[in-house]
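Have a look at this one.
Showing subunit A:
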Amino acid sequence: MQLFTSSIGRKILMAITGLGMVMFVIVHLLGNSSIFAGPGGLNTYAEHLHSMPLPIIAGFRIAMLVFICVHIWFGIQLTIENRGGRPQQYAVKACQKASFASENMIWTGALLLLFIVYHLLQFTFRVTPEVAGFAGQMPGNVFGMVVTSFKNFFITFIYAGAMVTLFLHLTHGIQSFFQTMGWSNDCVQPGITKTGTLVALILFLGYVAIPLTIFAGILKG
Partner candidate 1 sequence: MILDGKCPTGPIEKTWDKHRFDLKLVNPANKRKYNVIVVGTGLAGGAAAASLGELGYNVQAFCYQDSPRRAHSIAAQGGINAAKNYPNDGDSIYRLFYDTIKGGDFRAREADVWRLAQVSNNIIDQCVAQGVPFARDYAGYLDNRSFGGAQVSRTFFARGQTGQQLLLGAYSALSRQIKAGTVKMYDRREMLDLVVVDGVARGITVRNLVTGQLESYAADAVCLCTGGYVNVFYLSTNAMGCSVTANWKAHKKGAYFANPCYTQIHPTCIPQAGDYQSKLTLMSESLRNDGRVWVPKKKEDCGKHPNEVPEDARDYYLERKYPSYGNLAPRDIASRAAKEQCDDGRGVGPGGRGVYLDFADSIKRLGEDTIRERYGNLFEMYEKITDENGYKRPMRMYPAPHYAMGGLWVDYNLMSNVPGLFVLGEANFSVHGANRLGASALMQGLADGYFVIPYTIGGYLATVKPGQVKTDNPEFKKCEEDVKAEQNKLLGINGKKTVFEFMRELGHLMWENCGMARTKESLEINLKKIPALREEFWKNVKVTGSGAELNQQLENAGRTADFLEFGELLCRDALHRNESCGGHFRVEYQDAGEAQRDDANFCYVGAWEYKGLEKEPELHKEPLKFENVHLAVRSYK
Partner candidate 2 sequence: MSDHKTMTLTLIVWRQKNANDPGKFETYTAKGITEHHSFLEMLDCVNEDLIHSGKDPIVFDHDCREGICGMCSQVINGAPHGGQDRTTVCQLHMRKFKDGDTIYIEPWRARAFPIIKDLIVDRSALDKIVQAGGYTSCHTGGVADGNAILIPKPVADEAMDAAECVGCGACVAGCPNGAAMLFTGAKVSQLALLPQGRAEAAARVKNMSNAMTECGFGNCTNHYECQAACPKGINVKFIARMNREFIKAQF
């Protein structure tokens, strides 16, 4: 199947899996923002999620795992190939269109991977020290767990950094998705780029608001 071997095919897989993750991130933010409604909001939401039938939860998690793996696998493969595409760099570098974000997708991606691993260990498996107390009950007091965590400066800092990384990855990634899928042309491209950046920005602000408001003491447990 050309989708898994060819240059464009693999890019399309990157795009589809990337978009899947974008969808997740959007929904996840919508869900998470129930935190601003106080303990009741987030905890009810969490309970609602956990009470869904097992096949749905499992199916969803497996799908996410596959998406991430495919995205990472081909991301690394393509990046290695591309580094070889121009073995010797120019003495003078004069990029006109490529951006910091587009040139560092693999690194922002790698940081995101680290973040996700950490994030899962923290809030899903609850094995990091500050959430040890919440490990027992599922879902339990999710609100309390989150608030406790973000009182810690380092955790807040890590999250804020991760959100910047996510922002960078998505400013390039979202418009890139449309180009890769062939849903772009010269008329809509500027609009797509702007909208993509805007979505990335909204996600960034939305996500970063949670740790920052908690750390700053605005959102209290």
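We adopt the following convention: a contact is a pair of C-beta atoms (placed from the backbone, for glycine too) under 8 Å apart; a residue touches a chain by one contact, two chains touch by 3 or more; residues count from 1.
These made the cut because all candidates are chains of the complex that A comes from, given by their letters.
Please read these numbers as outputs of a predicted model, since none were measured by experiment.
Chemist: Which one touches subunit A in this complex, out of 1 or 2?
Modeler: 2
Chemist: Mind listing the subunit A positions that touch candidate 2 in their complex?
Modeler: 2-3, 6-12, 78, 81-82, 84-98, 102-103, 105, 172, 175-176, 178-186, 189
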